[in-house]
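What you see is the complex with one protein chain gone and the rest in place.
Then we have chain A:
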């Protein structure tokens, strides 16, 4: 270690500490000399920010999840396979729980739960976009596809349901990927953990659905 930083540090310490308060160090990258900071700076360093893309991600994912729940409500009167029914119920449960968490995250930051941008379906699933063949966001079923699903029943419904839900989950994975690719996104620990849990859990569900689908 070069003596100069240590010497400088000693001077800084002597001035700032006044022999009373122990120093607060901010170390810097490996190998770098630490610098002494104030208590106010230390507090400031612990703040975490979120960016607009984080907020959009949460808002969009709520809309995305809501469609999964809507798909499962169709299942009650239309599905043939008990396995598919059970799976659907559990998906609805987990998606609803996650929606509540996303709402909480937004509300705790005094942010609107619904996205403000026009591509996101301003009020969620109730307001369909103009084109019946265009899904709102990646992986979501288009209005026509939802209509087709609602019109089917029995084994045909099961197949459409699983295919749709696999695509739907894949869309969620794409949304996470897009989020993480952006600059400064997912710094908020809770959001970042949540995004990664979506990846883990929905990948697992996709695998399970593919297995069921191949056995139909």
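As a working rule, a residue touches a chain if its C-beta (ideal position, glycine included) is under 8 Å from a C-beta of that chain, and two chains touch if they have at least 3 such contacts; residues count from 1.
Here is the rule we go by: contacts and distances are computed from a predicted model.
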Omitted chain (choose from "Cell division ATP-binding protein FtsE", "Secreted protein", "Xanthine dehydrogenase subunit C" or "PadR family transcriptional regulator") - UniProt protein name: "Secreted protein"
Among A:151, A:190 or A:216, the residue in touch with the chain that has been omitted: A:190
Residue ranges of chain A at the interface with the undisplayed chain: 1, 5-6, 9-10, 13, 21-34, 37-43, 45-50, 86-87, 90-91, 93-94, 97-98, 101, 103-104, 106-114, 116, 180, 183-184, 186-190, 192-197, 199-205, 207-208
